[in-house]
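Excluded from the complex is one protein chain; the other protein chains are retained at their positions.
Moving on to subunit A:
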């Protein structure tokens, strides 16, 4: 009774990764431990894939 498309399913990527930044409600931005804005550190964003299209998101299916 498994739908056809699920024959091609694979385990979802682990999305709950630890990030090196934290949300600052005063700035309304995520900030790195050294005070820099996470959004300006492209190396960190690239490494984490934090701005990348994904598949398997639990909450969002528009990528």
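Annotations
In the analysis below, contacts are C-beta pairs under 8 Å (C-beta built on N, C-alpha and C of every residue); 3 or more make two chains touch, one makes a residue touch a chain; residues count from 1.
Just so we're on the same page, contacts and distances are computed from a predicted model.
The chain that is not shown carries the UniProt protein name "ATP-grasp ribosomal peptide maturase", picked from "NADH-quinone oxidoreductase subunit J", "Probable membrane transporter protein", "3-methyl-2-oxobutanoate dehydrogenase (2-methylpropanoyl-transferring)" or "ATP-grasp ribosomal peptide maturase". If you put the missing chain back, the residues of subunit A touching it would be 1-13, 19, 21, 23, 25-26, 28-30, 37-40, 42, 45-46, 49-63.
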